[in-house]
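Please find one structure pasted underneath; my questions will follow.
Only one protein chain is missing from this complex, and each of the others stays in its spot.
Moving on to chain A:
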Amino acid sequence: MAQGAGTVATVPLSDDAPPSPPPRDEPRPVRRARTTWRQALRKDWRLYSFVVLPVLFFLAFKYVPMIGNVIAFRRFRPGSNPLGDEWVGFYYFEMFIHNQQFWQVFWNTAILGLLTLAICFPLPIVLALMLNELRSRRFKKIVQTISYLPHFMSIVIVAGLVLQLTAVSGTVNQVVEAFGGDAIAFMQQPDWFRTIYVSSEVWQTVGWGTILYLAALTTIDDQLYEASRIDGANRWQQTWHITLPGIRPTMMVLLILNIGSFMAVGFEKVLLLQNPLIYSTADVISTYLYRVGIQSAQFSYGTAIGLFEAIIGLVLVLSANYASRRMVGASLW
């Protein structure tokens, strides 16, 4: 993982991002000369006993499936060898690359991911800055408590609420009709899916997303504001020149995380919201892969698509991390 990220000079998040409580540097005392494994095991066997089960967990449930990805290159028959029967090379990759439908879901994913990134990334910053201008502690607390609430809802509940609100008899249509429009069957028209999906993401994530920014805002030194006031800076200038630079490392780190996961658009939510009438916009790679891979039992074909998606995700997060270290000196590792 590290070689893709260039130099080894890592900037630990704690040194850069203000949200951290007192920065803890990790002293690594060179206490004793290199111990051998035999000595380490004899001395710390109790500590090693703590890692046995978790390591087995990671091997069994995380690394074995990674190995299981070989069936993307092998023919798999249910009930036969779980790692596939014979090598077929890039057969399944060529199959989806030449499939029109795959490219449709690919672009749907990219568009939905970019829209979500473009809208759900900046809004928490705006909300945090708005909260930062409040002078009543109690009101601030109320707004925070309310805006965090949707984060705790199950995706099934969120999807249920979305379907109810956008139904023909739902609230959204009542508003449309109040303004003289005709009721729209939102969930049957492909044109509306992206708007609805992104709106529901905004509803669910923006409030919770302010937490790290608010934490970063508390670490900005009041003296900076005081000094700028003496220099005649107005509120806007204070925000632009002090507040925003103060939360920039947090912004960068969250941007990296968001970019890294943007192709993994909320699979579960899309699956719950979509229906065949709106597949032309609402079908994304992960839901397509679920349908062809599991429902139609084309395991190898589905695995090839999944592997392709996972590699894109890995490349995205590595490049975003590299770019951010180069440009602002903040990175994940």
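Observations on the structure shown:
By definition in this document, a contact is a pair of C-beta atoms (placed from the backbone, for glycine too) under 8 Å apart; a residue touches a chain by one contact, two chains touch by 3 or more; residues count from 1.
In this section, contacts and distances are computed from a predicted model.
Per its UniProt record, the hidden chain corresponds to "Carbohydrate ABC transporter permease" from the list "Carbohydrate ABC transporter permease", "YCII-related domain-containing protein", "Tyrosinase family protein" or "Cytochrome b561 bacterial/Ni-hydrogenase domain-containing protein".
Among the residues A:95, A:165, A:198 or A:323, only A:165 touches the chain that is left out of the figure. Chain A meets the missing chain through residues 1, 12-14, 17, 19-22, 24, 26-29, 31, 35, 37, 40, 44, 46-48, 50-51, 53-55, 57-58, 60-69, 71, 76, 78-79, 82, 127, 130-137, 139-150, 152-157, 159-161, 163-165, 167-171, 173-174, 177, 183, 185, 187-188, 203, 207, 211-212, 214-215, 218-219, 222, 225-226, 229, 234-235, 250, 253, 260, 268, 271-272, 275-277, 286, 289-290, 293-294, 299, 302-303, 306-307, 309-310, 313-314, 317, 332-333.
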